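Every protein chain but one is kept in place in this view of the complex.
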Amino acid sequence: MSDDKTTQNSPQTVLSVQDLCTSFRTDDGLINAVKNVSFELAAGEFVGLVGESGCGKSVTSKSIMRLLPDHITEYSGAIEFGGTNLLELPEKGMQEIRGNRIAMIFQEPMTALNPVFTIGWQLNEALLYHTKLGKAERRDRAIELLKMVEIPLPEQRYDEYPHQLSGGMRQRVLIAIALACEPELLIADEPTTALDVTIQAQILKLMRDLQEKTNTAILLITHDLGVVAQTCSRVVVMYAGQVVEQASSSDLFHRPRHPYSKALLESIPRSGKKKKGQRLATIPGLVPTLQMMPSGCRFADRCDYKQDRCVDEQPEIGLTEERLVRCHFPVGSAEASEA
Amino acid sequence: MSFVKAEDLVKHFPIRGGVFSRIVGAVHAVNGVSLQIEKGETLGVIGESGCGKSTLGKTIIRLLQPTAGSVWFDGTMTSALSHNDLMPFRRRMQFIFQDPYSSLNPRMTASQMLTEVIRFHDIVPVGERKKYVDELLETVQLRPEYRNRYPHEFSGGQRQRLNIARALAVKPEFIIADEPVSALDVSVQAQILNLLMDLREQFGLTMMFISHDLKVVEHFCDRMIVMYLGSVMERVSCDNIYEDVRHPYTKALLRSNPINDPDEQTELFILEGEVPSPRDPPPGCPFASRCELVEDACRSTQPELVTLGEGQQIACDPVVRKLREG
Amino acid sequence: MWAYVTRRILYNVPVFLGIVLFVMLALRVRDPVNSHLGKVKSEQEIKQLRKEMGLDRPFHIQYFSFLGDVCTLNFDDECWDHPGRSVGEVMGESIGPSLALTLPALVLTTLISVSISLVSAWFRGRWMDKALVITAVLGMSVSFLVYIVVGQYMGTTWLKEHTGFAPFAVSFGGYDGEPTAMEMLLEVWPHYYLLPVLISVIVAMGYDTRFYRAVMVEESARDYITTARAKGASRVKVLFVHMLKNAMIPIITRVVITIPFLITGSFLLESYFGIPGMGRELLTAVNHGDFPVVQAFTAVFALVYILSNLLTDVLYAVFDPRVRLS
Partner (left out) sequence: MMQRLLNSRSFRKYWKHKPAVVSSIIIAGYVIVSLAIVFGDLVTIENCEQRVAPKELPGFGLLPVVSEELNAQEEYVNEIDRLLQKQRKNPDTEEKCRYMGLEVVDRPPEQLEKEIEEYFAVADQLYQIDDIDDIVAEGGSEAQDILSKLTKAREIQRGFYTAESQDALARKLQLSLGTDRQGRSIFLRAVYSIKVAITVGFVTGILAVGIGTILGLIAGYSGGWADALVTWLYSTFASIPNIVLLMVLAWVFQGGEVDKWLNDLTNNYFEKLIGGALEETLIPVIIAFSATYWIGPCRIIRGETLKLRESEYVQAARVMGFSRFRVLFRHILPNLSHLMLINFSLLFIGAIKSEVILSFLGLGVQRGASWGKMIDASKSDVANGMFWQIGAATAFMFGLVLAFNILSDALQDILDPKHV
């Protein structure tokens, strides 16, 4: 499904991030990691948040969960979830939402589980916080969850410690923990980056199957466009702390509008359709640093379609042909071809 | 005779355990791998983590001493040479490491690093060293003004360029690149791959390119070998992977690789199970535990690499049999 | 796990042999008999004593005989400084007072400083945390001695002058008769030992708090803490369940490592407050050249030290499933 402004207040919207800015107070002053990020997620939707390292995608996801260190982080904007603004919720209220209505899985399955507690204990914990199940019921539910994520011998695994499991198995356990309370939204922060391709395929399939079964909305954060193409119906592309394009997967992959999205897609070697020794398309230059953001378009320096206006004026994100693009001259638009 | 050749290369790492820390076993990182690389050719080595592809590269360059087997370089058996006798070969073969962050000495500037290599191997006369460093930096598309910068002042991609410059400094003929782009962002990855392709052409390099990314190997290499648990599963030309590939593992690898097209996405191919531990490899075919074509014989006897014509070899008895039967 | 523990024990055997060797050699650098008695006794008597002590035997004989003494904790030699009493007796009598001083100090210090470090972790980066860190650094910058000297003055003279209340003795005065256990606990201990215990708690707190805080800070940055928070764990749960259990490993290490100092006691406190513990005995023996006591005491300290190292290893195995199940 393609995104539209009209979905903004429709009842099926699960999460709505509006104008989110996240900054950190550091010794070098306030550093703005995420600026004016807005996007929405409908119930049961599988959305990819894509960008290269340092583009602010992880900060965005951790802002939604409010997992960044409180005393150095400043937020502005709003994160609407189930009718409440998460940014205004007290810590206590946030705790009731975390793991219960919004769950999260992380990049490093090797370190994300507590090494001194058993798998069962760690599954139990999530259930203990958010359900009223008794001890035996929790155990049953935990084993059921382990079965659901296709872990062989769940009864035996229940009493084992994380180090006895392989990376792929640990990521399954983390998914089981995340799904324990049947959340409305699952945020997966690079869940397969640390895994091999064959294991990655297993995990992606598992996530897709579970999403169909439980109708959980999933926000998948990744730098790998292939992963997005394989799983997501809609994609949000971030660059240097901003959203630059938002479109359905099909639209984005076939007809990218933002020059960055286009360049990113072209720089990946394409299987089967190449000539020997063919050069890959590249994006020249470097990502601007957080301390030295250009005042105009943040991508201007590296853009093939750059014009004077791009350097002077920061483009606003706007609706172009059923999708949101932050560009003065979107690729294929009338303005761009004029110039 | 091939330019670079390895014969039955074995590398085991001892595992110590028990009360007296005796050797109680070994990690079978590389298990009898043979390969040939012709002059000017690029061989890809592909496999998942822990399959021994990096160990293979390091054993060939003699960073690690092989447990058994031999390595030949330009007609000389380098695996048996002493440290001093190896020296002339050091400048003919080079290695590019994976992690651009940890592969540069943080306390040496770009020019210090390059000058050290140039001086040690006496590549150019004393008076021309500075000029040569600048040339090298230009070769890898770094500005010569950056010569006095420390590694932390460079971005990941720039560091990888510096790594390449260091390898090129000795004017090598053969370069082993161990996952040179896997730690980089997609856009930077493309820059580095382009650079490597240019350099390969410019200097007529022979290369061994180690990667876990099939798309990159397919794009970059002439031929590839597929490794699984220390053994070669398949040897195939990169020209037409989709049709040529025969081994069930390579096929699985190919199909679990996400394709960049949401519309062409068919049902995900899933390879069940996980890689067995290299401490205790199965007696038969290492892939038997996950293979869809598995037969009883696979579990007990290790398949031989069988040549299927035109440089393609495969280590899978059922597939070979099927092909022979028609 | 048992293989692991046995390995640790075997590993410590050569270390222990080395310590005994070192101690014995060091104490023989200058002739112990001559330096103790040289000025007052005749050559004949010195020879006699040397023979009695077995110091005229070849070194390896002495080594093994002393090693036997240490292993059986059998120290029959007469002290040179306390005629008529054996080294073993002196050791036996002084061990109690040392423990009475240091055991409560260790327990109190650990409890208090772990609590403070938790407070610090709770208020991480806020003024409370900063104030605690600054106080710890300030406290660490004052000499141990000053705490003792001023602490004794404040606890006795000053307290008496300003409140008329004198709960603490300035110095150990010995027991009146043979106190019962109850009297020991309620009268003797608070009177003679409580003040030095308090002082040693204050002294150790700066170091311990900083150490434990660093442990907590390190733990709080771990990925599994983020996972726990993402699960909806409250800060209390994160702190007291997830962090504390993981922090137990470094905490236990630190506590066990201080065990030898329980036995050696706090030398300074003992000598300042006149507590007849092992530390004070050793100090007197060093000053008076009492060779048998110095030799036996140091060897026993080293033995205790090694035993507590072993205890740490065992406790590691108990608390860390990664060690236990390997």
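Lettered A, B and C in written order, each chain numbered from 1.
We adopt the following convention: a residue touches a chain if its C-beta (ideal position, glycine included) is under 8 Å from a C-beta of that chain, and two chains touch if they have at least 3 such contacts.
Fair warning: this is a prediction, and the values are worked out from it, not measured in the lab.
The undisplayed chain touches these shown chains across the complete complex, B, C. Of the candidate positions C:Ser113, C:Thr227 or C:Thr298, contact with the hidden chain is made by C:Thr298. Listed residues B:Ser102, B:Gln202 or B:Ser277: the one in touch with the omitted chain is B:Ser102. Of the candidate positions C:Ala3, C:Ile61, C:Val107 or C:Val137, contact with the hidden chain is made by C:Val137.
In the full complex, subunit C touches the hidden chain at residues 12, 14-16, 18-19, 22-23, 26-27, 29-31, 35, 137-138, 140-146, 149-150, 152-153, 157, 260-261, 264, 267-268, 271-272, 282-283, 286-287, 289, 294, 297-298, 301-302, 305-306, 309. Contact between subunit B and the unshown chain involves residues 58, 61, 63, 86-87, 90-91, 94-95, 97-99, 102-108, 116-117, 120-121, 148, 150, 152-153, 163, 166, 170.
Quick note on the criterion: only the chains that are shown with their structure count from here on.
The most distant chain from subunit B, with centres taken as the mean of CA atoms, is C. Taking the mean of the C-alpha atoms as each chain's centre, subunit A and subunit C sit 53 Å apart. Centre-to-centre separation of subunit A and subunit B, using mean CA positions: 32 Å. Remark: subunit B and subunit C have CA centroids separated by 55 Å (rounded to whole angstrom). Residues of subunit A touching subunit C in their complex: 65, 67, 69, 71-72, 91-92, 95-100, 103-104, 106, 108, 111-117, 125-126, 129-130, 161, 163-164, 174, 177-178.
Across the complex, subunit B is touched by residues 52-53, 166, 168-169, 196-202, 204-205, 208, 223-227, 229-230, 232, 249-250, 253-254, 263-265, 267-272, 274, 276-283, 286 of subunit A.
Taken together, the subunit C residues at the contact with subunit A in this complex read 124-126, 222-224, 226-235, 242, 245-246, 319-322, 325.
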